[in-house]
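Every protein chain except one is present and positioned as in the full complex.
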Amino acid sequence: MQPVNILGDKMEIAYYPGCTLKTNAKEFEETAIKVFEKLGIKLKEINKWYCCGTVYSLATDNLMYRLAAIRNLIRAKEEGYDKLVTLCSICYNTLKQTNLMAREDEDAMYKINSFMDEEPDYDGSVEVIHPLQILNEMMDEVKAKVKKPLNKKYAAYYGCLLLRPKEVAIDEYENPSVMERLIEALGGSAVNFPLKNECCGSYNVACNKEAVIDANYRIITNARKNGAEAIVTSCPLCHFNLKEIQKEVKKAYPDFVGLPVYYFTEIMAMAFGVKK
Amino acid sequence: MANEMDLLPNQVILLVIRGDESVVDAKTPWVCAQCYQCGVRCPKNVDITKIMEALRLIKLRKNIDHIKLEKVKKNLPQIALVSATRKYTG
Partner (left out) sequence: MKMVRIYIMGKEYRVPEGLTIMKAMEYAGYRYIRGSGCRAGFCGACATVYRKEGEYKLHADLACQTTVEDGMYLVQLPFTPANKAIYDLEKIRVDDKTLVNFYPEIARCVSCNTCTKACPQELDVMDYIQASLRGDVAKAAELSFDCIQCGLCAMRCPAEIAHYHVAQLARRLYGKYIAPRAKHLEKRVKEIEEGRFDKDMKKMMKMSIEELRKLYNARDIEPEEEV
């Protein structure tokens, strides 16, 4: 990926948490804010935000499902930001695809702006970015801040929504390398495994858990067979499906051996020596 | 998610091309996790992800929900519940 100087000269960027970062994935948010501060970037939560209404709806005729994401982008714009960063992969995917729609589909935006008559019109001027895109350009700074090099073998698991569809991919969509380079910069040893961009089962966990159990078994076993001692991920749902479901995988597959699962900001915090 | 599907994605597309409406009753659109892998890899650039969504919406827009919210497991992370309601309820 070409480095693009994604932040310009800004050192404070608008941050959109999303519901899960405030509940199940609190540690993701806390470590992210701390490690980015060490790197000189302030993640400033926007004052008002709404559930982005994942997953991006592929129906082009129903504009109602676009409203939540557009409202969040308007909130960021109102506070004077032109960039919005979000940690959760699913929120990133939803906001980014909605933003692309807002820039390309004039008819839809005309209708959406007319319907939301209590809001200022949105013109697509906010940029949606993911922290890994920022870190992609700061590997040297990351290396300089490492106090306790990680000594384990980490398998970077990207999941789907950071890489697909192609318009929103933060890296090469079949063979991404940004998290591996991050792990190496932190002193760890990165494990590249074939199932790193395979779906974890996502929302099937609500009603069809067998699908998630099977996916979990395949992904973690494959990572382990390639030498991984831990998994690193960026998405709270992948984290839940890979970590919390392990107990049920063990029941279904007695030969299953699990692995610890971390958010990429958690291993950064460990390496930077940041206190909890 | 192909392991859990009764009809594989390519079989679904074939039935759609033939206009066979029984495809709407398959398990496949509901197991689909909208991971976009199929559409991104297709050498003919067929947007299979969008077609799966359309198959789901055919049922949902007739007010036939795929899950009953009252029966969903409690204490799921918000993201799982929100995305499940978005894809499985109308």
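The chains carry the letters A and B, assigned in the order they are written, with residues numbered from 1 in each.
Keep this in mind: a residue touches a chain if its C-beta (ideal position, glycine included) is under 8 Å from a C-beta of that chain, and two chains touch if they have at least 3 such contacts.
This one's a predicted model, so the numbers in the text were calculated from it and none came from an experiment.
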item	value
Displayed chains contacted by the hidden chain, counting the whole assembly	A, B
Among A:D61, A:E118 or A:D255, residue touching the chain not depicted	A:E118
For chain A, residues in touch with the removed chain	19, 22-23, 48, 50-51, 53, 64-65, 67-68, 71, 115-116, 118
Positions on chain B where the hidden chain makes contact	69-70, 72, 74-75, 78, 81-82, 84-86, 89
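The criterion applied here is as follows: only the chains that are shown with their structure count from here on.
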item	value
Separation of chain A from chain B, taking each centre as the mean of its C-alpha atoms, in whole Å	23
Of all residues in chain B, those that touch chain A in their complex	1, 3-4, 30-31, 33-37, 39-40, 49-50, 53-54, 57, 66-67, 72-73, 76-84, 86-88
Touch list for chain A against partner chain B, complex	18-20, 23-25, 51, 53-55, 57-59, 65, 88, 90, 160-161, 164-166, 173, 197-199, 201-208, 210-211, 214-215, 236-237, 240
